[in-house]
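The complex appears here minus one protein chain, its other protein chains still in place.
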């Protein structure tokens, strides 16, 4: 990337400021969060405790969410993540990254604007490669916020570091695909509102390795789809959304549920992975900032040996290093977003892998240091730090473990010098 | 420590082999575990699931434990941790460290031999400093395994890095101490069998800082003792033993419940902390070994890019570094145990702080690497790794955070050269 | 810095692209290096070997340098670092940072354009705070490239982490300042062309701590100025420029040599430190890039166990992490430069400390990894890596050790939350 600095066409990669155009949207989003989301948070989470079935929503929870969603629609903020289907106009990835940072600060904010993962990625895929029928049946209710969706890729039996091994098989039998296999860590599939899964399957075992996989629409209530259990993340299952372990036994879906075409599964992945990873990273930075803030406040207020602990030992250096790393990561994530805007998702792949490998690992470290600064309180229910740590630790596997992304970056570097 | 190598009286610090005398005991303990503990594990933990009240034991669980305890008594293995009260003869710390390593491999083993924490420390304290009445009332049932106990030191409001700040107050009112304050992370206090707490309180706020604290016996059913909640460790509360948050409101205990004497709380701490930390560290090493074994097996069996992942990237180096660090830590822990035998608990303090600062931090890293080697499975309920990580992370705070132990070691080093 | 992202006036901090205005200058500089500097490198360094006195230049070396300097003057590239003395117009710090990156790639480039450290800093200081007489006597020949200069701050007896302790004393005696003390690591003072030192002295020991120091002009040939020896950097003395250890014994300079005024030494430091640190950091990144390139080329061409070592062990991950860190550091340095442009040197101080703490440490690590990838060749005279390492390791002390800069950043973070 060094060499690009001065070459003219890529100069723009260094302009990471938000556009003037996006500013009003940003303010509107912040106002929406302040007016419509923040006020419902306490009631919403209090209702979690009293639920009979952990794998359902309390009706009042949905009412609260729907209220905020209605407000977002009124203000014209609904679905702003999606480019205009005709003109293609829309937010740049860079501008969206700034907004994602705001969304990441309040846990319910994204859903009230219909831009939660994995729905955004699923909607983008359907918008770009769906047939009119697929759009009518699934994109429409998703765009309306009537249903939710999942993305079923990871499998327990194979390393997600090498997606080519995905082994859930789809075999054509007459007009239907018959699917057999297992998926796990399918986030959101526990939500009773989740109706559809975009599922990665192996349809063409004899094709070239990159052409064996396909993506196919599987309604979650199709016979043979069995949710075995919720996978845990450091002991938490995040019910009711959950990270589900799902078994597919002779699951039959119509031939027309195939997306884009047989063997084009990896092609579709290109559409979704870049932006999704950027948003994850911006939210991770939000958590890193929160951890740093907690750490600083604790260090300034807690006393030991007669002085605030920020004046003891390495604490102030730990804080400084956290600030430096967070600022550096933010610039890197913004640049990766810009790279998608300027170079396109495919060419920006190396930038995106760089931040995916960089951010969750370093944010984990920062949260861990915040924990240390809190003593035992840091791992208790009295701070959000343990939950945040678990979540970020999980992200180091989601969409490929760090090792895979380091491989992408390292190989690209080697290729600059014909060393690969 | 460098300089001691060759000075004769300390030469013995380098003989870290188990004594011949302890070998038969070691074998007997291993046989007991194999014959009497291993066979009950599955049933015991299966019963966890079906319990009505998470904060109680299923009667069958206690029956299983009691059966194994009876067997240990029969074989004369009961209470071997405790030196003979008259002759003082007993296991050396070094020999006990080897046995602790075995105990650490099977979670129920310690309790069946009556040598679980914090009971062992509490019994040692009562044995050494208890009055005949205190022994009759509390040591006897503890030695018989009829009741259990807790050690109430840590407080939510003050840094455990500086025990001098302990603020739970005990004020003499006639023949009674009246106690007010809060404690948290009191391990084992949730167990319905827990009857007595050795409680650190401030009795003499005007004395010299190291003479303000005392340790006092507080029966857990004393009016005014209120268990507020179970503290969590990365989302787990370890019910029914738990890590309890306890409030003391005008709790009255007889004057005679004081241990050793007013203002002598820190003196008593010397008795318990050394051995307890060594045992914790040996068990941590047991978890580190288990994590390494899981990591190696996973790395050898999981394939990606056409080969077992142990042949990919840095994995074999990660394994090598884990092995090296575990071996180095084991030697250090054994030497700290030996130092307690040779130099006494007080002089061995720096050795003990060294391993307390070293072991849980490095074992956390090893478990984290085992997690990474497993992908998302590593943080799920399918491996014990996430629970192990949470436990070890907790140990970095128990008995003082790493920072305090580093301070002890660093200051001792400086004092060798008059640099403090 | 988090909070500034969206606040309008600071939005500009994220536009890190080079200005259009500076592009032609950049190209001219690159062309100058290509045409006039690169061709003299080999001869210049070959002459190093044969010199009689290591602490002098070979006449042909100076001839080569002067030739390139003349070319730069002809092309109007001479002194572009300096803002117009009347209008103040000039390169922004951001634009200059991009150019500094180019200069950093070819060791003689800076001098041929009259923008070597510490002359640039000294000229800026004289330009801004010098009297007409001072400018006539020293700034003029410096701007003409006729003489060189040094900046004498660091002292052997005091920690450079705390400049307030600077103890070289200047006492007014009639119309003269009489200076006594010692300075070391005075870079460039060994150069026979070095004629003047801006020297930090303590003039007002009874004033407030930040008002005790002054900066004063000391011609290097003043009686009493004694160069004791060249300080080494990992065994190298970088003759003939050197890093000199200098003793001042009753050195007398006219009262009029004082810069700006008594007690205003730290005020003057603000002028020079920001830009100088940015340029150092950009050059460090240049070395980091060179190390990465060497590492990649070695890893791709060296074989072991039947394959290029880039395909062995952690090597590709090491390369990836180096690329990621270099890219992140570049964005941080550019943002610090931008902060100086947008916020002014004083407010940008925290940004500058952040990169000063970040860059040399991480570049050291990258060079060390390049060394490891080369085997013993990496520390030999066959690669530039050992020299590069030594230089970067030195930078971790120059202008304050990492610890001081971490303190600046950590304290600023704490102050956001009133935690200091």
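A, B and C label the chains in the order they appear, each numbered from 1.
Following the convention adopted for this analysis, contacts are C-beta pairs under 8 Å (C-beta built on N, C-alpha and C of every residue); 3 or more make two chains touch, one makes a residue touch a chain.
Please read all numbers here as calculations on a predicted model, not as lab measurements.
Would you indicate which residue among B:134, B:232, B:335 or B:392 is in contact with the undisplayed chain?
Of these options, the touching residue for the absent chain is B:335.
Of the residues listed, C:81, C:184 or C:351, which one is in contact with the missing chain?
That would be C:184, which touches the missing chain.
Touching the missing chain, which residues of subunit A?
Here the touching residues of subunit A are 313-314, 316-317.
Touching the absent chain: which residues on subunit C qualify?
On the side of subunit C, residues 154, 156, 159-162, 165, 184-185, 231-236, 302-305, 309, 312-313, 371-372, 375-381, 386-387, 389-390, 393-394, 396-398, 401-403, 407 touch the unshown chain.
For the chain that got dropped from the picture, name the residues of subunit B it touches.
These residues of subunit B touch the chain that is not shown: 1-2, 5-6, 8, 11-18, 23, 26, 98, 101-102, 289, 292-293, 296-297, 299-301, 308, 310, 316-321, 323-324, 326-332, 334-335, 354, 357-358, 403, 405-411, 413-414, 416-420.
To be clear about the criterion, only the chains that are shown with their structure count from here on.
By mean C-alpha coordinates, which chain is most distant from subunit B?
Centre of mass proxy via C-alpha means gives C as farthest from subunit B.
Roughly how far is subunit B from subunit C, centre to centre by C-alpha average, rounded to an integer in Å?
Whole-Å distance between the two chain centres: 54.
Round to the nearest whole Å and give the separation of the Cα centres of subunit A and subunit C.
43
Which positions in subunit C are in touch with at least two other chains?
Correct list: 316-317.
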